[in-house]
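Every protein chain of the complex appears in place save one, which is left out.
Right, chain A next:
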Amino acid sequence: MPQDWILGLLGGAMIGLAAAAYLLINGRVMGASGIIGSLVDRSAKENATERAAFLVGLVLFPGAAAFATGTGDTHVSGNLVLVALAGLLVGVGTRIANGCTSGHGVCGISRLSLRGIVATVFYIGAGGLSVVVFRHLLGWV
């Protein structure tokens, strides 16, 4: 669709503004894997309720927006074994690398962090390779 890039830019700006607000108001880096990961492995200490509040907003607002507009569709693969494997890889990988698309990508690159840039190069590279292998060579997804 021709308006996809406009929606991408608009949604991206909202993501960036959310990260900006979380930094300038709460003084925190908005990294999704860090926020959820530190809650589930109980490494979040004094900030646990703040992180939980972030996650509640992250579930409720897009949930309501998708419901209201009828736009929500993730098109997740029906191959649940592969989906579970992917989830494990994403969970382990983001915690070992200490960041994901929001933390390393959005928050890291925007402050010209070398770690953020290197992480982003590797996860996008691995993502591209993963699509080549699983989609084009093996035809699994």
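The rule is simple: a contact is a pair of C-beta atoms (placed from the backbone, for glycine too) under 8 Å apart; a residue touches a chain by one contact, two chains touch by 3 or more; residues count from 1.
Note that contacts and distances are computed from a predicted model.
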item: Omitted chain (choose from "Transporter component", "Multisubunit sodium/proton antiporter MrpE subunit", "NtaA/DmoA family FMN-dependent monooxygenase" or "Nitrate reductase") - UniProt protein name; value: "Transporter component"
item: Where the missing chain touches chain A, by residue; value: 4-5, 7-30, 32-33, 36-37, 40-41, 49-51, 53-63, 65-67, 71-78, 80, 82-98, 100-102, 104-107, 109-111, 113-115, 118-120, 122-132, 134-136, 141
